[in-house]
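Presented below is the structure to which this report refers.
A protein chain is absent from this complex, but the other protein chains hold their places.
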Amino acid sequence: MHEWALAEGIIGTAIEYGKENNANEIVKIVIVLGELQDVEQEILEFALTQLKKDTIAKNAELIFEEERAVFRCRNCGYQWNMKQSEKELTEDIREDIHFVPEVVHSFLSCPKCGSRDFEVVKGRGVYIKEMVVR
Amino acid sequence: MHEWALAEGIIGTAIEYGKENNANEIVKIVIVLGELQDVEQEILEFALTQLKKDTIAKNAELIFEEERAVFRCRNCGYQWNMKQSEKELTEDIREDIHFVPEVVHSFLSCPKCGSRDFEVVKGRGVYIKEMVVR
Amino acid sequence: MDPRVKGIELKLKNVRRIIPIVSGKGGVGKSLISTTLALSLKELGFEVGLLDLDFHGASDHVILNSPISELPDEEKGVIPPVVHGIKFMSIVYYSTDKPTPLRGKEISDALIEILAITRWDQLDFLIIDMPPGLGEQLLDLIRFIPRGEFLIVSTPSPLSVNVVEKLVALLKEGNHRILGIVENMHAGNNLTEEMAERMRIKYLGEIGVCDEIDSLIGEPESIMLSDFGKNLKKVAERIVSGDRPR
Partner (left out) sequence: MDPRVKGIELKLKNVRRIIPIVSGKGGVGKSLISTTLALSLKELGFEVGLLDLDFHGASDHVILNSPISELPDEEKGVIPPVVHGIKFMSIVYYSTDKPTPLRGKEISDALIEILAITRWDQLDFLIIDMPPGLGEQLLDLIRFIPRGEFLIVSTPSPLSVNVVEKLVALLKEGNHRILGIVENMHAGNNLTEEMAERMRIKYLGEIGVCDEIDSLIGEPESIMLSDFGKNLKKVAERIVSGDRPR
């Protein structure tokens, strides 16, 4: 459950944003979950629900969007997705990536040219896409 | 006249692109000149005109666009432009930047918070924006 | 919006002092000093954390001979494993000490992630072992942890002094807190001390060349008993000055 730490960041950010904008309440938080980090929505949602109690976000609607991971090779330009790297991504490695997504560079390389110099174009991790305050 | 070297890159790139696309001729090259690097259009144009002779780019129309430099502070988010940093940018420093635009980080800092951790959002240097081949 | 930035603040709330060990120059002993300083402060009774932020050249797990095959426990975050009495966090738990060819943006992302999930809880000191250079880790620390108190390391070599002086200039210009400079592998000349004077930073003492140090890597108790360890304890006492464990 290291998701709790991520949830603390999200609620903390939302409250700070609310205060900076003199909001009375946070109505909605849209959270993107990147496929690479593989954060479990239920666990994150549970933590968020606990943490928002007794804050200006207590009634905030939580909306989750999944974002597929896309990798692009800086050497040859090839783009690929998680499914194509399924074999390399053993359960152990997936867990390492769950904590620090960048370690994907220790384990994957471009399926076309073999380069380790690739970019995670989309779907890296968790971020707040949108917030509605009032 | 180190602009000659930049021109070689431009013509070389255009010809390679043309060949890759089985073009008979390069019709147009649109070149952006970033304000920070301060490349003189006339000098660059002269070099390009010399270099494109006897190549598939010989009749290429050369179009130049200027791009104003915009800096953004990573620390406080403030955005500013060249004019605001006029005082710091002595002629000597401008010449250093002319060769390697990144050394601007050795000389400038955010006018608002003083941070050296800023980004050149636009107007860094020379690049090809568009090319028409036939 | 990146929720991790707020996360960093929350995670470091109960950490009293944060000391990044920096130099600009590589191979001056940052990692040996970070690790030994952390152990020294522990010996003085403080609660200490050690964070290795040199992702490409992670060394502290080698010095500590710390096991890295098991993932740190998860519990409302990540609990840094206790190694020789100090809480220790490093990317090697996750990269399993394989090469990590990361570009700047990726380094920055990994750094933010690690700071945002690691639960140091109550600490008197968090020692941060930094890579050489004036790159992402330095700029990110300045940005995300403005209250860091930088400890500078140099050797007496003109090559080191030239680079270190630039780092000090940068930190001073930004009004960042500098604890002072430690001279490692002291060798007779006064270049480091003169630079400290020129730059108006505190000279916190010297550590001589310790021929046996390489044979003690992986044995932190022996490092503590070596001349290196003894000299560093004096530096630790100077850093602590009046401070007492809470």
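Quick notes
Going by the order they are written in, the chains are A, B and C; count residues from 1 in each one.
Here, contacts are C-beta pairs under 8 Å (C-beta built on N, C-alpha and C of every residue); 3 or more make two chains touch, one makes a residue touch a chain.
It should be emphasised that the depicted structure is a prediction, and the values quoted were computed from it without experimental measurement.
Taking every chain of the complex into account, the omitted one touches A, B, C.
Residue C:L170 is the one among C:L10, C:I79 or C:L170 that touches the chain not shown.
Residue-level contact of subunit C with the missing chain is found at 24-28, 31-32, 56-59, 62-63, 97-105, 107-108, 131-136, 138-139, 155-160, 162-163, 166-167, 169-170, 187, 189, 214-215, 217-218. Seen across the whole complex, the unshown chain contacts subunit B at 1-2, 4-6, 8-10, 12-13, 16-17, 95-97, 99-103, 105-107, 116-117, 120, 124-128, 131. One chain is missing from the display, and on subunit A it is touched by residues 74-75, 109, 114-117.
The working rule: only the chains that are shown with their structure count from here on.
Contacts between chains trace an open chain of neighbours here, each touching only the next in line. For subunit A, the chain with the farthest CA centroid is B. Centre-to-centre spacing of subunit A and subunit C amounts to 29 Å, using the average Cα coordinate of each chain. Averaged C-alpha coordinates give centres for subunit B and subunit C that are 40 Å from one another.
Multi-chain contact residues of subunit B (touching two or more other chains): none found.
Contact of a single residue of subunit C with at least two other chains is seen at no position.
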